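There's a structure below that I have some questions on.
What you see is the complex with one protein chain gone and the rest in place.
Lettered A and B in written order, each chain numbered from 1.
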Amino acid sequence: MKPAASRLGSWLLLAGIAAGFLLACGEGHRAAAYSKPRAFTRFHQRISPDASFYPPYAMLEALALARWAPGKTLVIIGGNSILNGVAQPESEVWSLRLQEMLGDRYVVVNLAFRGSMAAQGGALVAESLQRRGYPVIFVANTYPHAGCGRAADGPYGYFYWQALHQGKLSDYPARTADLQRWRTARPEAERIKLAETELGARIEAVTRAQSLWVHVSYRHLFTVWNFILGRDFWRPRVWAPDNEPAAPPVEERFRHEPEAELATVRGFTETLYVPGPSGSPQLDPAWPTRLGDEIEAAFVPALRPRMLMLLSQSAPPYLERLTPAERSRNRAAYAAAARIWRDHGINTIVAGEGFAASDYFDRLHLTGEGGRKVAALVAEQITQMNSD
Amino acid sequence: MPAFLAKFRSTLTLRLLGRFVLGLAIGVLFHYLLYRFFLPVQPFIYVAF
Partner (left out) sequence: MIFNTYWFIGFCAVFFPVFWLLRLPGLRRTWLLAGCAYFHYHFAGPAGVLPIVAIGIATYLLALPRIRLLCALGVVLAVATLCFYKYAVFLCHDAIGLLAPRLAADLGRQVQDLLPGAPPLAVSFFVFEFVHYQIEVYRGHEPIRRPDDFILFAIHFPSLTAGPIKRYGDYLPSLRQGLTGVSPEDVAAGATRLALGLVKKVVLADNLTLVIDFHQPQFTSLPPGQAWLFAGALSARILLDFSGYSDMAIGLSRMMGIRLPENFHYPYAATSLQDFWQRWHISLTSWIRDYIYIPLGGNRHGLARQLLNAMIVFALCGLWHGPAWNFVLWGLWHGAGLVLNHAYPRLLGPLGTRLAGLFARFPVLGWALTLLWVIPGWLLFFYEPATAWRMAVKLFTFA
(Lines give C-alpha, C1' and ligand atoms only; values in the text may rest on other atoms or scores of the structure.)
Protein backbone atom coordinates (compact mmCIF):
# COMPACT_ATOMS: atom_id res chain seq x y z
CA MET A 1 0.00 0.00 0.00
CA LYS A 2 1.13 3.56 -0.66
CA PRO A 3 1.80 5.71 2.42
CA ALA A 4 -1.50 7.59 2.20
CA ALA A 5 -3.44 4.37 1.69
CA SER A 6 -1.50 2.70 4.49
CA ARG A 7 -2.38 5.54 6.82
CA LEU A 8 -6.03 5.32 5.79
CA GLY A 9 -5.89 1.55 6.31
CA SER A 10 -4.55 2.06 9.83
CA TRP A 11 -7.24 4.58 10.65
CA LEU A 12 -9.86 2.19 9.31
CA LEU A 13 -8.46 -0.62 11.44
CA LEU A 14 -8.54 1.56 14.53
CA ALA A 15 -12.06 2.71 13.69
CA GLY A 16 -12.99 -0.95 13.25
CA ILE A 17 -11.60 -1.81 16.68
CA ALA A 18 -13.63 0.96 18.29
CA ALA A 19 -16.76 0.04 16.34
CA GLY A 20 -16.38 -3.68 17.07
CA PHE A 21 -15.91 -3.05 20.76
CA LEU A 22 -18.85 -0.67 20.97
CA LEU A 23 -21.09 -3.04 19.00
CA ALA A 24 -20.16 -5.85 21.38
CA CYS A 25 -20.93 -3.60 24.37
CA GLY A 26 -24.33 -2.79 22.86
CA GLU A 27 -25.03 -6.47 22.26
CA GLY A 28 -23.86 -7.18 25.83
CA HIS A 29 -26.41 -4.73 27.24
CA ARG A 30 -29.12 -6.41 25.16
CA ALA A 31 -28.00 -9.84 26.35
CA ALA A 32 -28.03 -8.65 29.98
CA ALA A 33 -31.75 -7.98 29.63
CA TYR A 34 -32.81 -11.26 28.07
CA SER A 35 -30.10 -13.89 28.48
CA LYS A 36 -31.07 -16.81 30.70
CA PRO A 37 -31.00 -20.61 30.57
CA ARG A 38 -33.96 -22.27 28.85
CA ALA A 39 -36.59 -24.16 30.86
CA PHE A 40 -34.73 -23.19 33.99
CA THR A 41 -35.12 -25.25 37.14
CA ARG A 42 -31.84 -24.46 38.90
CA PHE A 43 -28.18 -23.79 38.23
CA HIS A 44 -27.22 -27.44 37.88
CA GLN A 45 -23.56 -28.44 37.86
CA ARG A 46 -22.99 -27.95 34.15
CA ILE A 47 -24.31 -24.39 34.19
CA SER A 48 -22.49 -23.45 37.36
CA PRO A 49 -19.01 -22.14 38.19
CA ASP A 50 -17.94 -25.76 38.82
CA ALA A 51 -17.99 -26.12 35.06
CA SER A 52 -16.58 -22.64 34.30
CA PHE A 53 -20.07 -21.25 33.69
CA TYR A 54 -20.27 -18.02 35.67
CA PRO A 55 -23.72 -16.48 35.29
CA PRO A 56 -23.63 -12.71 35.49
CA TYR A 57 -25.75 -11.00 38.14
CA ALA A 58 -28.04 -9.69 35.39
CA MET A 59 -28.93 -13.29 34.50
CA LEU A 60 -30.19 -13.94 38.04
CA GLU A 61 -32.56 -10.97 37.79
CA ALA A 62 -33.65 -11.97 34.30
CA LEU A 63 -34.48 -15.44 35.63
CA ALA A 64 -36.34 -14.07 38.63
CA LEU A 65 -38.55 -11.91 36.47
CA ALA A 66 -39.02 -14.35 33.59
CA ARG A 67 -42.26 -15.93 34.88
CA TRP A 68 -43.44 -13.14 37.12
CA ALA A 69 -46.70 -11.31 36.41
CA PRO A 70 -48.54 -8.62 38.40
CA GLY A 71 -50.39 -10.10 41.36
CA LYS A 72 -47.86 -12.86 41.93
CA THR A 73 -45.36 -13.13 44.74
CA LEU A 74 -41.80 -13.96 43.84
CA VAL A 75 -40.22 -16.64 46.01
CA ILE A 76 -36.50 -16.36 45.48
CA ILE A 77 -34.40 -19.21 46.78
CA GLY A 78 -30.79 -18.60 47.72
CA GLY A 79 -28.39 -20.52 49.91
CA ASN A 80 -26.21 -23.51 49.14
CA SER A 81 -26.24 -26.92 47.48
CA ILE A 82 -28.98 -28.22 49.80
CA LEU A 83 -31.46 -25.71 48.42
CA ASN A 84 -29.96 -25.96 44.93
CA GLY A 85 -31.24 -29.52 45.08
CA VAL A 86 -27.96 -31.40 44.77
CA ALA A 87 -28.81 -35.14 44.92
CA GLN A 88 -32.29 -34.50 43.52
CA PRO A 89 -32.78 -35.40 39.83
CA GLU A 90 -34.19 -32.53 37.79
CA SER A 91 -37.79 -33.73 38.03
CA GLU A 92 -37.51 -34.13 41.81
CA VAL A 93 -35.97 -30.77 42.71
CA TRP A 94 -37.60 -29.52 45.88
CA SER A 95 -38.32 -26.05 44.46
CA LEU A 96 -40.60 -27.64 41.83
CA ARG A 97 -42.55 -29.27 44.66
CA LEU A 98 -42.67 -25.91 46.45
CA GLN A 99 -44.09 -24.26 43.32
CA GLU A 100 -46.77 -26.96 43.09
CA MET A 101 -47.67 -26.55 46.76
CA LEU A 102 -47.81 -22.75 46.61
CA GLY A 103 -49.81 -22.63 43.40
CA ASP A 104 -50.11 -19.98 40.68
CA ARG A 105 -50.09 -16.97 42.99
CA TYR A 106 -46.39 -17.55 43.56
CA VAL A 107 -43.40 -17.75 41.26
CA VAL A 108 -40.62 -19.86 42.74
CA VAL A 109 -37.12 -19.26 41.35
CA ASN A 110 -34.24 -21.38 42.55
CA LEU A 111 -31.05 -19.26 42.54
CA ALA A 112 -29.11 -21.36 45.06
CA PHE A 113 -25.52 -22.39 44.24
CA ARG A 114 -23.21 -25.05 45.62
CA GLY A 115 -21.08 -23.54 48.37
CA SER A 116 -22.92 -20.24 48.33
CA MET A 117 -23.77 -18.37 51.53
CA ALA A 118 -27.18 -17.03 52.52
CA ALA A 119 -26.16 -13.39 52.02
CA GLN A 120 -25.05 -13.96 48.44
CA GLY A 121 -26.64 -14.33 45.00
CA GLY A 122 -30.38 -14.73 45.54
CA ALA A 123 -30.34 -12.43 48.58
CA LEU A 124 -29.10 -9.59 46.40
CA VAL A 125 -31.73 -10.28 43.75
CA ALA A 126 -34.43 -10.29 46.44
CA GLU A 127 -33.17 -6.99 47.81
CA SER A 128 -32.96 -5.42 44.38
CA LEU A 129 -36.44 -6.51 43.30
CA GLN A 130 -38.05 -5.61 46.61
CA ARG A 131 -36.47 -2.17 46.29
CA ARG A 132 -38.13 -1.83 42.89
CA GLY A 133 -41.52 -2.70 44.34
CA TYR A 134 -41.87 -6.40 43.49
CA PRO A 135 -43.55 -8.57 46.14
CA VAL A 136 -40.70 -10.81 47.20
CA ILE A 137 -40.06 -13.58 49.69
CA PHE A 138 -36.50 -14.76 50.09
CA VAL A 139 -35.66 -18.28 51.28
CA ALA A 140 -32.12 -19.40 52.13
CA ASN A 141 -30.36 -21.88 54.38
CA THR A 142 -27.39 -22.09 56.68
CA TYR A 143 -26.13 -23.92 59.76
CA PRO A 144 -25.90 -22.64 63.35
CA HIS A 145 -22.15 -22.09 63.24
CA ALA A 146 -21.98 -20.72 59.70
CA GLY A 147 -23.94 -17.49 59.97
CA CYS A 148 -24.88 -15.92 56.68
CA GLY A 149 -21.51 -15.01 55.22
CA ARG A 150 -20.63 -11.79 53.47
CA ALA A 151 -22.09 -10.79 50.15
CA ALA A 152 -18.69 -10.01 48.63
CA ASP A 153 -16.83 -13.07 49.91
CA GLY A 154 -15.76 -16.18 48.02
CA PRO A 155 -16.38 -17.34 44.47
CA TYR A 156 -19.88 -15.82 44.36
CA GLY A 157 -18.73 -12.44 45.68
CA TYR A 158 -18.83 -11.04 42.15
CA PHE A 159 -22.64 -11.02 42.27
CA TYR A 160 -22.42 -8.38 44.97
CA TRP A 161 -19.96 -6.16 43.12
CA GLN A 162 -21.94 -6.43 39.90
CA ALA A 163 -25.26 -5.68 41.63
CA LEU A 164 -23.64 -2.77 43.48
CA HIS A 165 -22.08 -1.18 40.41
CA GLN A 166 -25.19 -1.71 38.34
CA GLY A 167 -27.07 0.33 40.93
CA LYS A 168 -29.29 -2.55 42.03
CA LEU A 169 -28.69 -2.42 45.76
CA SER A 170 -29.89 -0.10 48.48
CA ASP A 171 -27.40 2.23 50.03
CA TYR A 172 -26.90 0.29 53.25
CA PRO A 173 -24.15 1.80 55.43
CA ALA A 174 -23.99 -1.15 57.87
CA ARG A 175 -23.08 -3.52 55.03
CA THR A 176 -20.65 -1.08 53.43
CA ALA A 177 -18.86 -0.49 56.73
CA ASP A 178 -18.72 -4.21 57.52
CA LEU A 179 -17.29 -5.01 54.09
CA GLN A 180 -14.74 -2.24 54.44
CA ARG A 181 -13.59 -3.58 57.83
CA TRP A 182 -13.47 -7.14 56.52
CA ARG A 183 -11.61 -6.14 53.38
CA THR A 184 -8.99 -4.19 55.28
CA ALA A 185 -8.32 -7.19 57.52
CA ARG A 186 -7.72 -9.58 54.58
CA PRO A 187 -4.16 -10.61 53.63
CA GLU A 188 -2.70 -8.48 50.83
CA ALA A 189 -3.06 -11.15 48.13
CA GLU A 190 -6.76 -11.44 48.88
CA ARG A 191 -7.21 -7.68 48.93
CA ILE A 192 -5.68 -7.50 45.46
CA LYS A 193 -8.02 -10.24 44.27
CA LEU A 194 -11.01 -8.43 45.74
CA ALA A 195 -9.96 -5.18 44.09
CA GLU A 196 -9.73 -7.03 40.77
CA THR A 197 -13.20 -8.51 41.24
CA GLU A 198 -14.65 -5.11 42.06
CA LEU A 199 -12.91 -3.43 39.14
CA GLY A 200 -14.16 -6.23 36.89
CA ALA A 201 -17.70 -5.54 38.10
CA ARG A 202 -17.31 -1.82 37.34
CA ILE A 203 -16.12 -2.69 33.84
CA GLU A 204 -18.97 -5.20 33.45
CA ALA A 205 -21.50 -2.47 34.24
CA VAL A 206 -20.26 -0.56 31.20
CA THR A 207 -19.28 -3.30 28.75
CA ARG A 208 -21.54 -6.23 29.74
CA ALA A 209 -18.86 -8.54 28.43
CA GLN A 210 -19.80 -11.33 30.83
CA SER A 211 -23.46 -11.05 29.89
CA LEU A 212 -22.74 -11.31 26.18
CA TRP A 213 -20.12 -14.04 26.28
CA VAL A 214 -21.88 -16.20 28.86
CA HIS A 215 -24.88 -15.97 26.55
CA VAL A 216 -22.72 -17.03 23.60
CA SER A 217 -21.29 -19.85 25.75
CA TYR A 218 -24.78 -21.01 26.58
CA ARG A 219 -26.31 -20.76 23.15
CA HIS A 220 -23.52 -21.09 20.58
CA LEU A 221 -20.00 -22.11 21.62
CA PHE A 222 -18.19 -22.65 24.90
CA THR A 223 -14.55 -21.57 24.82
CA VAL A 224 -13.07 -22.70 28.14
CA TRP A 225 -11.90 -26.27 28.69
CA ASN A 226 -13.41 -27.95 31.73
CA PHE A 227 -12.86 -31.45 33.06
CA ILE A 228 -16.54 -31.97 33.83
CA LEU A 229 -17.40 -31.59 30.15
CA GLY A 230 -14.07 -33.01 28.89
CA ARG A 231 -14.04 -33.38 25.12
CA ASP A 232 -17.47 -31.77 24.85
CA PHE A 233 -16.25 -28.59 26.53
CA TRP A 234 -16.80 -26.54 23.35
CA ARG A 235 -20.48 -27.45 23.03
CA PRO A 236 -22.93 -24.72 23.99
CA ARG A 237 -24.20 -25.36 27.49
CA VAL A 238 -27.80 -25.38 26.33
CA TRP A 239 -26.84 -28.85 25.13
CA ALA A 240 -25.77 -29.98 28.62
CA PRO A 241 -28.90 -31.12 30.44
CA ASP A 242 -29.30 -31.30 34.19
CA ASN A 243 -27.88 -34.78 34.85
CA GLU A 244 -28.03 -34.92 38.63
CA PRO A 245 -28.32 -38.65 39.41
CA ALA A 246 -30.99 -40.22 41.57
CA ALA A 247 -29.94 -41.31 45.07
CA PRO A 248 -28.75 -44.91 45.49
CA PRO A 249 -30.68 -47.25 47.84
CA VAL A 250 -30.51 -46.06 51.45
CA GLU A 251 -28.26 -48.94 52.55
CA GLU A 252 -25.57 -47.72 50.13
CA ARG A 253 -25.54 -44.18 51.48
CA PHE A 254 -23.59 -42.57 54.36
CA ARG A 255 -20.52 -44.71 53.68
CA HIS A 256 -18.17 -41.97 52.52
CA GLU A 257 -15.55 -41.30 55.22
CA PRO A 258 -18.06 -41.78 58.06
CA GLU A 259 -15.68 -40.68 60.83
CA ALA A 260 -14.70 -37.46 59.12
CA GLU A 261 -18.35 -36.74 58.35
CA LEU A 262 -19.30 -37.37 61.98
CA ALA A 263 -16.57 -34.94 63.08
CA THR A 264 -18.06 -32.32 60.75
CA VAL A 265 -21.52 -32.86 62.18
CA ARG A 266 -20.08 -32.37 65.67
CA GLY A 267 -18.32 -29.22 64.51
CA PHE A 268 -21.59 -27.68 63.33
CA THR A 269 -22.62 -27.09 66.91
CA GLU A 270 -19.77 -28.10 69.26
CA THR A 271 -17.64 -25.17 68.06
CA LEU A 272 -20.31 -22.87 69.49
CA TYR A 273 -19.72 -24.13 73.01
CA VAL A 274 -17.16 -22.82 75.49
CA PRO A 275 -16.43 -24.08 79.04
CA GLY A 276 -18.90 -22.53 81.48
CA PRO A 277 -18.16 -21.38 85.07
CA SER A 278 -18.65 -24.93 86.34
CA GLY A 279 -16.47 -26.34 83.59
CA SER A 280 -19.35 -27.87 81.65
CA PRO A 281 -19.86 -26.60 78.10
CA GLN A 282 -22.19 -23.68 77.55
CA LEU A 283 -23.10 -21.76 74.43
CA ASP A 284 -20.54 -19.04 73.79
CA PRO A 285 -22.07 -15.87 75.27
CA ALA A 286 -20.39 -13.77 72.54
CA TRP A 287 -22.04 -15.79 69.78
CA PRO A 288 -25.46 -14.06 69.68
CA THR A 289 -23.80 -10.66 69.23
CA ARG A 290 -21.38 -12.05 66.65
CA LEU A 291 -24.10 -13.71 64.61
CA GLY A 292 -26.45 -10.77 65.14
CA ASP A 293 -23.89 -8.31 63.78
CA GLU A 294 -23.39 -10.54 60.76
CA ILE A 295 -27.13 -10.69 60.09
CA GLU A 296 -27.54 -6.93 60.56
CA ALA A 297 -24.74 -6.22 58.09
CA ALA A 298 -25.90 -8.76 55.51
CA PHE A 299 -29.61 -8.09 55.05
CA VAL A 300 -31.30 -4.71 54.64
CA PRO A 301 -34.01 -4.21 57.30
CA ALA A 302 -36.80 -4.07 54.71
CA LEU A 303 -36.01 -7.58 53.48
CA ARG A 304 -35.79 -9.31 56.86
CA PRO A 305 -39.53 -9.73 57.56
CA ARG A 306 -39.83 -11.18 54.04
CA MET A 307 -37.11 -13.76 54.63
CA LEU A 308 -37.28 -17.37 55.65
CA MET A 309 -34.07 -18.90 56.94
CA LEU A 310 -33.74 -22.68 57.11
CA LEU A 311 -31.23 -24.11 59.57
CA SER A 312 -30.27 -27.33 57.82
CA GLN A 313 -29.96 -30.27 60.18
CA SER A 314 -27.62 -33.21 59.53
CA ALA A 315 -28.78 -36.68 58.51
CA PRO A 316 -30.10 -39.00 61.27
CA PRO A 317 -27.42 -41.69 60.80
CA TYR A 318 -24.84 -39.16 61.99
CA LEU A 319 -26.97 -37.54 64.70
CA GLU A 320 -27.65 -41.01 66.10
CA ARG A 321 -23.93 -41.59 66.50
CA LEU A 322 -23.49 -38.52 68.69
CA THR A 323 -23.39 -39.08 72.44
CA PRO A 324 -26.62 -38.17 74.25
CA ALA A 325 -24.92 -35.04 75.62
CA GLU A 326 -23.73 -34.03 72.17
CA ARG A 327 -27.19 -34.64 70.75
CA SER A 328 -28.74 -32.45 73.35
CA ARG A 329 -26.17 -29.69 72.76
CA ASN A 330 -26.84 -30.03 69.03
CA ARG A 331 -30.57 -29.50 69.54
CA ALA A 332 -29.94 -26.59 71.91
CA ALA A 333 -27.58 -24.89 69.46
CA TYR A 334 -30.11 -25.18 66.62
CA ALA A 335 -32.85 -23.78 68.86
CA ALA A 336 -30.58 -20.93 70.03
CA ALA A 337 -29.54 -20.11 66.46
CA ALA A 338 -33.19 -19.99 65.39
CA ARG A 339 -33.87 -17.58 68.27
CA ILE A 340 -31.02 -15.29 67.23
CA TRP A 341 -32.22 -15.18 63.63
CA ARG A 342 -35.78 -14.50 64.79
CA ASP A 343 -34.55 -11.78 67.18
CA HIS A 344 -33.30 -9.97 64.09
CA GLY A 345 -36.68 -10.11 62.42
CA ILE A 346 -36.11 -13.15 60.21
CA ASN A 347 -38.51 -16.11 60.12
CA THR A 348 -36.50 -19.22 60.87
CA ILE A 349 -37.16 -22.94 60.98
CA VAL A 350 -34.96 -25.96 61.56
CA ALA A 351 -35.15 -28.09 58.42
CA GLY A 352 -34.58 -31.77 58.93
CA GLU A 353 -35.80 -32.37 62.45
CA GLY A 354 -37.74 -35.58 62.51
CA PHE A 355 -36.68 -36.54 58.98
CA ALA A 356 -35.83 -40.17 58.22
CA ALA A 357 -32.46 -41.44 57.01
CA SER A 358 -34.09 -42.18 53.66
CA ASP A 359 -34.77 -38.45 53.21
CA TYR A 360 -31.07 -37.82 53.01
CA PHE A 361 -28.65 -38.61 50.21
CA ASP A 362 -25.60 -37.95 52.38
CA ARG A 363 -24.73 -35.99 55.50
CA LEU A 364 -26.65 -32.89 54.35
CA HIS A 365 -28.23 -33.23 50.93
CA LEU A 366 -31.82 -34.31 50.62
CA THR A 367 -33.34 -36.80 48.25
CA GLY A 368 -36.47 -35.99 46.29
CA GLU A 369 -38.53 -37.28 49.22
CA GLY A 370 -36.60 -35.19 51.76
CA GLY A 371 -36.93 -32.21 49.44
CA ARG A 372 -40.69 -32.68 49.35
CA LYS A 373 -40.76 -32.51 53.15
CA VAL A 374 -38.74 -29.30 53.16
CA ALA A 375 -41.00 -27.88 50.46
CA ALA A 376 -44.03 -28.60 52.66
CA LEU A 377 -42.40 -26.84 55.63
CA VAL A 378 -41.43 -23.85 53.53
CA ALA A 379 -44.81 -23.62 51.77
CA GLU A 380 -46.57 -23.49 55.13
CA GLN A 381 -44.29 -20.74 56.39
CA ILE A 382 -44.52 -18.70 53.18
CA THR A 383 -48.30 -18.86 53.12
CA GLN A 384 -48.32 -17.66 56.70
CA MET A 385 -45.79 -14.88 56.00
CA ASN A 386 -47.75 -13.66 53.00
CA SER A 387 -51.02 -13.58 54.91
CA ASP A 388 -49.51 -11.65 57.87
CA MET B 1 -10.59 5.06 -16.26
CA PRO B 2 -8.06 2.56 -17.62
CA ALA B 3 -8.81 -1.05 -16.65
CA PHE B 4 -5.58 -1.53 -14.67
CA LEU B 5 -6.34 1.61 -12.61
CA ALA B 6 -9.88 0.41 -11.95
CA LYS B 7 -8.52 -2.95 -10.86
CA PHE B 8 -5.98 -1.25 -8.61
CA ARG B 9 -8.70 0.87 -7.05
CA SER B 10 -10.98 -2.07 -6.45
CA THR B 11 -8.10 -4.06 -4.91
CA LEU B 12 -7.28 -1.11 -2.71
CA THR B 13 -10.91 -0.71 -1.64
CA LEU B 14 -11.05 -4.39 -0.80
CA ARG B 15 -7.86 -4.11 1.23
CA LEU B 16 -9.19 -1.11 3.10
CA LEU B 17 -12.45 -2.89 3.74
CA GLY B 18 -10.41 -5.86 4.96
CA ARG B 19 -8.58 -3.61 7.42
CA PHE B 20 -11.86 -2.33 8.79
CA VAL B 21 -13.26 -5.84 9.16
CA LEU B 22 -10.05 -6.94 10.87
CA GLY B 23 -10.48 -4.00 13.23
CA LEU B 24 -14.07 -5.04 13.95
CA ALA B 25 -12.88 -8.54 14.79
CA ILE B 26 -10.16 -7.20 17.09
CA GLY B 27 -12.68 -4.93 18.83
CA VAL B 28 -15.03 -7.85 19.45
CA LEU B 29 -12.06 -9.94 20.59
CA PHE B 30 -11.07 -7.29 23.15
CA HIS B 31 -14.63 -7.40 24.46
CA TYR B 32 -14.48 -11.20 24.69
CA LEU B 33 -11.17 -10.98 26.55
CA LEU B 34 -12.81 -8.86 29.24
CA TYR B 35 -15.02 -11.86 29.90
CA ARG B 36 -12.04 -14.22 29.90
CA PHE B 37 -10.19 -12.05 32.42
CA PHE B 38 -13.15 -12.58 34.73
CA LEU B 39 -12.60 -16.34 34.79
CA PRO B 40 -9.81 -17.60 37.07
CA VAL B 41 -6.76 -16.05 35.43
CA GLN B 42 -3.55 -18.03 34.84
CA PRO B 43 -0.30 -16.19 35.53
CA PHE B 44 2.26 -15.86 32.75
CA ILE B 45 4.91 -18.56 33.12
CA TYR B 46 7.84 -16.25 32.51
CA VAL B 47 6.74 -13.57 34.97
CA ALA B 48 8.05 -15.90 37.66
CA PHE B 49 11.58 -15.50 36.33
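Rule of thumb we're sticking to: a contact is a pair of C-beta atoms (placed from the backbone, for glycine too) under 8 Å apart; a residue touches a chain by one contact, two chains touch by 3 or more.
A quick note: this is a predicted structure, and the numbers were derived from the prediction, not measured.
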Option touching the unshown chain, where A:19, A:203, A:250 or A:350 are the choices: A:203
Options A:22, A:66 or A:195, residue touching the unrepresented chain: A:195
Hidden-chain contact residue, picked from the options A:146, A:224, A:336 or A:377: A:224
Footprint left on chain B by the chain that the document does not show: 19, 22-23, 26, 29-30, 33-34, 36-37, 41-49
Chain A residues that touch the omitted chain in the full complex: 6-7, 9-11, 13-14, 17, 195-196, 199-200, 203, 223-227
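Criterion: only the chains that are shown with their structure count from here on.
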Separation of chain A from chain B, taking each centre as the mean of its C-alpha atoms, in whole Å: 39
Residue numbers on chain A that touch chain B, as the complex places them: 1, 5, 8-10, 12-25, 28, 52, 54, 158, 200, 203-204, 207, 209-210, 212-214, 223-224
In the complex with chain A, residue positions of chain B that touch it: 12, 15-16, 19-32, 34-39
